[in-house]
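Below is one structure, written out as structure tokens, with a few remarks after it.
With one protein chain withheld, the remaining protein chains of the complex are depicted in position.
So, subunit A:
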Amino acid sequence: MTTKQLHKTTESQSKLKEFKALGFIIVVLFPALCVAAIGGYGLIIWLIQAMGGIVPH
């Protein structure tokens, strides 16, 4: 394998890596974070209410 060829493979490899990472963010990470954040927010309000507090609206 020539140096040039080697360079090409790493290049396309890390390009693939970048796209994979983006895909991961779109499909897994952000949806999960979203659900967790909203769920957590709901949980906090629910807890405040459960302890007899009043949530301003």
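By definition in this document, a contact is a pair of C-beta atoms (placed from the backbone, for glycine too) under 8 Å apart; a residue touches a chain by one contact, two chains touch by 3 or more; residues count from 1.
FYI, contacts and distances are computed from a predicted model.
For the chain that is left out, the UniProt protein name among "Phosphate ABC transporter ATP-binding protein", "Phenylalanine--tRNA ligase alpha subunit", "Cytochrome c-type protein" or "FtsX-like permease family protein" is "Cytochrome c-type protein". Residues of subunit A in contact with the chain left out of this view: 14-15, 17-22, 24-26, 30-31, 34, 38-39, 41-43, 45-46, 49, 54-55, 57.
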